[in-house]
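A protein chain is absent from this complex, but the other protein chains hold their places.
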Amino acid sequence: MLTLTDVGKRYPTGDRALTDIQLTLPKGQVMALIGPSGAGKSTLIRCVNRLVEPTQGSIRLEDIELTKLSGNRLRHARRSMGMIFQEYALVDRLTVMENVLSGQLGYVGFWRSFLRRYPQDAVAEAFRLLERVGLPHAIDKRADALSGGQRQRVGIARALLQSPKLLLVDEPTASLDPKTSRQIMRLIRELCAERELAAIINIHDVALARQFADRIVGLRAGEIVFDGQPSELTSEILTTIYGEEDWDTTPEPADDEETDEQEKEREAHRYQSGRDLRRLASLADGGVR
Amino acid sequence: MSSTDSLARQQAARKGYWRRLPLIDNPRVRWGLVLGAMVYLVLALASVEVNWARVAEGAGRALNFLGAFLQPDFVSRQSDILAGLLESLTMTLTSTVIGVLLAIPVGLGAARNISPLPVYAVCRSIIAVSRTFQEIIIAILFVVMFGFGPFAGMLTLAFATIGFMAKLLAEDIEDLDWRQVEAVRATGASWWQTMNHAIQPQVMPRLIGLSMYRLDINFRESSVIGIVGAGGIGATLNTSLSRYEYGTSAAILLIIIAIVLMSEYASSYVRRWTQ
Partner (left out) sequence: MPVSTSPQGAPIWQRRTTRAQWLQFVAWLLGLSLFLLCWKAISDNTMWVFVEDAGRQGSDLISRMMPPRWEYANVLWKPMWDTLNIATLGTVLGIIMAFPVAFLAARNTTPHPLVRSLALTIIVSSRSINSLIWAMLLVTILGPGVLAGIIAIALRSIGFVGKLLYEAIEEIHPTPVEAISATGASRLQVMNYGVLPQVMPAFAGISVYRWDINIRESTVLGLVGAGGIGLQLNASINSLAWNQVSVIFVMIFATVLVSEWVSARVRHAII
């Protein structure tokens, strides 16, 4: 269904992010993309929906050549690719329902979306999705009032409201605790099965990838170094992907700590921006005088 | 919002009916505000008297003026422009230096965490008076007291600078990192030593940045206070406008814009360099 041929990406600075990627994804397959940070995982899935422009090669979704599209045709193609993000990427100041409905933006005109007058069946579908991910009671809550796991569920509902054929999932669990990570991965897995969706999931956590994916692709320095069943993923292969490490004695990923760290960072950022606004205000005060 | 409302909204959403939540919950307050705003707008617009004949007549002048911007006349009043500009620049510089120097003690006095209450009250009231009145009003009073010319203008700008700088400086000192101050005090430092080693290093970069910013503001203001006789390029501009010499006015405005732009670049450079 999705075919990547000779895809490469070179940043203007000269850094090569991807080299000669060949990949075919059949319908309904859930593929995990693993590799160290900076291996080009994010770049790869962003090349598919053209948030990042690939510099060479071709990407075909069914019969459409994605790399040549622009304007309206690109928007139409993007509708069929739902994307789920690491930091959830919800719009904090909008309600949960507005966030989910934003999955319909590719289908409705500007004024309809501006006035939030969505078609009746779109709203009903949005609500069904929220029920499916377990958040029907939260429709009027603001997105920043939710916990991390809940936010990711809203992000999933938004992606599914696009009625996609393909899900692009970027580190869905990197900001979540181990238990919620499992729940989210299971949910994505189930939804893919229900709707026969293909999915590319970037993921750090090899254990989760093994458990939930049909197929694993390993990326190192922008090149595919492994492509096979989860059962074929041996310690030697992990070493070629990630470098030397004792793979059998690290069952607990260091994710937990990282989550805390990121949480704090976000807190600090929020605090900072409030403070900045006050700063700006007091500066602005003198601005005219 | 009550939970029954919320349930009703969920039921409606299930059937596909959903509207955005209103910004204000209470419908009476919401419509009251809308109505109030409408009434105000109508009343306000109704009280604006416009002499349309005069406006139509002015349209031609507006075109002349726009034309003048394309062909600014720097030459015919060159000496006036240069003299005014020089006066504005000298006023700007001296008033900023004097204002900042005077603002430092006032700012220290107006910081609640380092100064006693009576000093705090006096300094805060100086700041309040200086900030409430427009420079131009202060300029009128100073011109009456000190006579026409740049001296009154300089005092005006220095006075305004005190209010501006002292307020921001005081706020800065009030949210200092207090642990550093305590660390220096713990070494047995005197009040002056504490100022010099704990407080000055923390506020200095911003103080320099703000002084640059104030220099920029003072220049812009110095182009105005000439209108009431306090010296500077404002007087030249005023004269040229009342004589309908739009070429000269356009030239002066362009010069002001250019200088403000340059000072903005310079101050962003200085700020990067001090931090």
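Chains: A and B, in written order; residue numbering restarts at 1 for each.
In this text, contacts are C-beta pairs under 8 Å (C-beta built on N, C-alpha and C of every residue); 3 or more make two chains touch, one makes a residue touch a chain.
Because the structure is a prediction, the values reported are computed rather than measured.
Student: For the chain that does not appear here, which of the shown chains does it touch in the whole complex?
Tutor: If we consider the entire complex, the absent chain touches A, B.
Student: Determine which one of A:Met1, A:Ala89, A:Ala207 or A:Leu238 touches the chain that has been left out.
Tutor: A:Ala89
Student: Check each of B:Asn26, B:Ser79 or B:Thr132 against the chain that is not shown and name the one that touches it.
Tutor: Missing-chain contact among the listed residues: B:Thr132.
Student: For chain A, which positions touch the chain that isn't shown here?
Tutor: Where chain A meets the chain not shown: residues 49, 51, 74-79, 81-83, 85, 87, 89-94, 98, 102-107, 110, 113-114, 155, 158, 162, 168, 273-274, 276-278, 280-281, 284-285, 287-289.
Student: Touching the hidden chain in the full complex, which residues of chain B are there? Just list them.
Tutor: That gives, for chain B, the contact residues 40, 44-45, 47-51, 54-55, 57-58, 61-62, 65, 86-87, 89-91, 93-94, 97, 132-134, 136-137, 140-141, 144-147, 149-151, 154, 220-221, 223-224, 227-228, 231, 234, 237-238, 241-242, 244, 249, 253, 256-257, 260-261, 264.
Methods note: only the chains that are shown with their structure count from here on.
Student: Which bits of chain B are touching chain A when the two form their complex?
Tutor: 1, 6, 9-10, 13-21, 131, 134-135, 160, 164, 167-168, 171, 213-214, 217, 221
Student: Considering only the defined contacts, which chain A positions touch chain B in the complex?
Tutor: 95, 97-98, 101, 116, 118-124, 126-128, 136-137, 139-140, 282-283, 285-289
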